[in-house]
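Here we show just some of the chains, and they stay where they sit in the whole.
Each chain carries a letter (A and B) given by its place in the written order, and its residues are counted from 1.
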Amino acid sequence: MIIIMDEKASPDQIQSVVERLLDNGFDVHRSTGATQVVLGVVGDTHNVDLRDYEVMDGVHEAIRITDPVKLVSRTFKPENSIVKVGKVEFGGNKIAMVAGPCSVESRQQIKDIAAFVKKTGTHLLRGGAYKPRSSPYSFQGLGEEGLKYMREAADENGLAVVSEVMDRMDIIPALKYVDMIQVGARNMQNFALLKELGKLNKPILLKRGMSATLKELLQAAEYIMAGGNHDVVLCERGIRTFENYTRNTLDISAIPILKKLTHLPVISDPSHGTGIRDKVAPMARASVAAGADGLIIEVHYDPEKAMSDGAQTLYYEQYEQMLSELKIIATAVNRTL
Amino acid sequence: MIIIMDEKASPDQIQSVVERLLDNGFDVHRSTGATQVVLGVVGDTHNVDLRDYEVMDGVHEAIRITDPVKLVSRTFKPENSIVKVGKVEFGGNKIAMVAGPCSVESRQQIKDIAAFVKKTGTHLLRGGAYKPRSSPYSFQGLGEEGLKYMREAADENGLAVVSEVMDRMDIIPALKYVDMIQVGARNMQNFALLKELGKLNKPILLKRGMSATLKELLQAAEYIMAGGNHDVVLCERGIRTFENYTRNTLDISAIPILKKLTHLPVISDPSHGTGIRDKVAPMARASVAAGADGLIIEVHYDPEKAMSDGAQTLYYEQYEQMLSELKIIATAVNRTL
């Protein structure tokens, strides 16, 4: 940690800061420049709240120089991590595809879609059983019944399954049915949930919060990894901006940035990231072009009849058309699909 | 719901939209203007996803004309709701004060602070037992032990207690100790939690999410009220903006807007809303001047030693000074303190 004093900081003010640092068990190196004093703080400052010092009289700024994350950081693990779910590898040369409906709606619906997903060469099935909805009066998902249907449909087609849990209480039922547990955007900072997931031996798909910074996303992943579970895949799914044409603004630049900061796989969700069906394929292409390790896509045989998020759900033929475009783009970034 | 067609929408496109509406059980009134066709949709459209129609060819915009919320809306209950917690009334003429430390740190700490809070005429004690922290390596609170200490301290001083729960699993222990349950900003859209709180007979303090719109805050409150619990107090606590001098930007205008949209009490949290000690009093004054029904303030006998959020915590004398300023401002808005 470095503390930069104001240009006009008085000797007393500087002394107060130094004393507080010493009190808290740190060593202090004082450096007097042409215009101001800079204090270098020696010791483990990971848990220091910078603001504690910034509100002191005469302090210009406190800066943390050590990374707030350890386990997720590429500094400490330079090579890419690969997370395996069934036949799918996230983080390898091949781009990982995940597809399925927004919600599991019935045994038959998920069966049909699973068969289609399989046919396209996609090996991981998505589908929501517990649906987070803004209004209490909207469809809230089939719950455990939905998970059961999805498991059956996946098993019939040799697919693996990823589905979202809403809080700690949903974990036990989910463990029976799913191969990968999704943490939704609204739960990215549900720390009680993250800690619990850290204890599991099950891959986690962690979505970025709607207005979360990348640093906060990495800290959320650190929560899971700190518990011992290192199989975490990060997912960019759009952030809130002023723009209203799209539901969210898919932050494509998050992909190359995250790939630099962390060894964890990074995928993109252009369905939620745009909220508009005809924007899904362009943004899927852009994601792969920017270096995404995979995509998660909503697809349905009849999006107009979907019980949730139909407007952002692809028709079967659109999904297949998109895959053929992605194959070309993958070659431009030395990947396969 | 109203559907506005594009100026160039073809008769076929219009027909498709009409048919889909009829299919879904609605009646349709078609109105042909000078430039475009507008479809009035008759029936209960509460659960329609507007985007389902907006992605159809030839549709310019779909607009919901009925309110997404019912129970929270002032339209349906014009008079102010009053929520009672111990001796405190939120939503009455008297401005409700809540004060205490960020975290319960020890039996002695919360005792001392409770005695001070009582002395100032404040009757509701705040304090965190489960702390949501961005880093897994930071102090995470004393848990149930903390709630117990807080209850003791409150009882000794005739105070009521408000404290935050992190998810559904924390509710049972909290019920034993607290008089009002707080939902933190990160949990504003934890719908599983909100539904559970809706079943309780215990007042809820619902904080606005960091990047939530006011409509989303009202929908979150609707979740609780739809379950049968009508004792909800809303709390503005700062939103994320580009500005970095403050931790958040306290949205003072949310206060008069919420007061118009809902009958529920609205309070302000200038401690989290600014994150900086010397900005707490100015923003507390501003909140009352703008019509807040109450304030929740972090106070500690030694903020420099606080285990969390010390930088935004008031010294005792600052809290007392602030109260004396607020008394004057209250008169300007025909309130008492």
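Just so we're on the same page, contacts are C-beta pairs under 8 Å (C-beta built on N, C-alpha and C of every residue); 3 or more make two chains touch, one makes a residue touch a chain.
Since the structure is predicted, the reported quantities are computational estimates derived from the model, not experimental observations.
With respect to copy number, the whole complex recorded in this structure file holds 4 identical protein chains, 2 of which are shown.
Note that only the chains that are shown with their structure count from here on.
Rotation angle for the C-alpha superposition of chain A on chain B: 180 degrees, rounded in steps of 5.
Separating the CA-averaged centres of chain A and chain B is a span of 26 Å.
Against chain A, the residues of chain B that register as touching in their complex are 20, 46-47, 49, 51-52, 54-55, 68, 130, 132-140, 166-170, 186-187, 189-195, 210-211, 216, 219, 222-223, 226-227, 240, 247, 275-278, 304, 308-312.
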